[in-house]
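Here the complex is missing a single protein chain, while all its other protein chains stay put.
Right after this comes chain A.
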Amino acid sequence: MIEERFDAIVVGAGMAGNAAALTMAKRGMKVLQLERGEYPGSKNVQGAILYADMLEKLVPEFREEAPLERHLIEQRFWMMDDRSHVGMHYRSDDFNEERPNRYTIIRAQFDKWFSSKVREAGATVLCETTVTELVRNERERIVGVRTDRRDGEIHADVVVLAEGVNGLLGTRAGLRARPTPDNVALAVKEMHFLPRETIEARFNLKGDEGVVIEAAGTISRGMTGMGFIYANKECISLGIGCLVADFQRTGQTPYGLLDQFKRHPSVAPLIAGSEVKEYSAHLIPEGGYKSIPQLYGEGWVVVGDAAQLNNAIHREGSNLAMTSGRIAAEAIGLVKSRGEPMSSTNLAIYKKMLDDSFVIKDLKKYKDLPPLMHTHSQNFFLTYPQLISKAMQNFVRVDGTPKAEKEKATLKSFAKARSWTGLFGDAYRFARAWR
């Protein structure tokens, strides 16, 4: 057993764990952080968009130091059918600002850097160490962890579970439920390398400007899911994700979906001639507000994806992870500064502080959306994209048909596919859930 006793043990060196360890170390607490990967980031997968504001609160000087790819000046949303896409683009020179708001990043590289800040702040970071079990005392309080290293048990006043969406420890210890097929999505992703100039020409960029494309429609074959294409400096991150329950139900393969997405006539030209250097996959928590588990207890708190703190509608996760990690650390710091024990009653302040932040407020706003998307996936991800594409084509094709007739045909195709009650029902349900 490691005799040394720590104020806190943080399990995981992802976005949430690093934020928590950094915040506590900066307050002078004695922190041990354990990560199973060879280096922080070696197990982690993300799109990835980094939201500057949440990182700035942790590392104000990050823009000078962190490995950032491109700052985003344009966002595209594509509604796709098999041969076309209807798009909305938002591009603004305002995003070419002094302190850009969003960047693309490469997770493995970013996590390594983030972890170096944690070490600089004085935390002990041990990689290549899988935590196998939580240790309880006779009064059922979590008092430490057991690892696959020979040293065995390590003790601390509090354990921060930042173990990500597939965290085994909390579920094995009965602190929260295992993720279910209908509250997690599986995303598969590839990294496509191309010369910088080629990427800038294809995406209409100069310098470090970046673009992201989010895509939905028939590419997910009626399942609840989305595709994404993000421009980095010298590569393109491209992937697609769908609910695990949908994969299970339909027997579609994740790699089949990815390859179909890559071959789509709107996507293929963007990656033509690229060299693929990695194929990865990861789960994303999709259950939203209703699937958030108990967040604290005797001697423990849970943060980030492990607590399902992920906003799938807006594709935000790492910022919620960072923020929940920071807030948990601040709450622990408060309890410690009062010289009180890390009991469930005292740690309840973490939940209170989180409830007051954008993290829970945003998730609460969309609490009804995930179930709606999941039960109506055929309409939202198959029927509507096809109808909208047909309507667009009808609208722009000039063929001598009077416009009034065209509109009538479009309306009829909508009514035929979904019936008026169906359409209004979907619109009403969507509006209510969005509210």
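Everything that follows uses one rule, which is that a residue touches a chain if its C-beta (ideal position, glycine included) is under 8 Å from a C-beta of that chain, and two chains touch if they have at least 3 such contacts; residues count from 1.
What we mean here is this: contacts and distances are computed from a predicted model.
Asker: Given the choices "Chitooligosaccharide deacetylase", "SUF system NifU family Fe-S cluster assembly protein", "Tryptophan synthase beta chain" or "Ferredoxin-like protein", state the protein name listed in UniProt for the chain not shown.
Answerer: So the chain that does not appear here would be "Ferredoxin-like protein", according to UniProt.
Asker: Tell me which residue among A:Ala281, A:Met392 or A:Ala433 touches the hidden chain in the full complex.
Answerer: For the chain that is not drawn, the touching residue is A:Ala281.
Asker: Considering the whole complex, which of A:Gly37, A:Pro100 or A:Gly299 touches the chain not shown?
Answerer: Of the candidates A:Gly37, A:Pro100 or A:Gly299, A:Gly37 is in touch with the missing chain.
Asker: Which residue, A:Ala123, A:Ile199 or A:Val244, contacts the hidden chain when the whole complex is considered?
Answerer: That would be A:Val244, which touches the missing chain.
Asker: From the listed residues A:Pro181, A:Pro293 or A:Pro371, report the one that touches the chain absent from this view.
Answerer: With A:Pro181, A:Pro293 or A:Pro371 as choices, the missing chain is touched by A:Pro181.
Asker: Can you list where chain A touches the absent chain?
Answerer: Contacting residues on chain A, toward the hidden partner: 36-38, 41-46, 48, 82, 106-109, 111, 127-130, 132, 147-149, 165-166, 168, 178-181, 184, 186, 188, 190-191, 235, 244, 247-248, 251-256, 258-260, 276-283.
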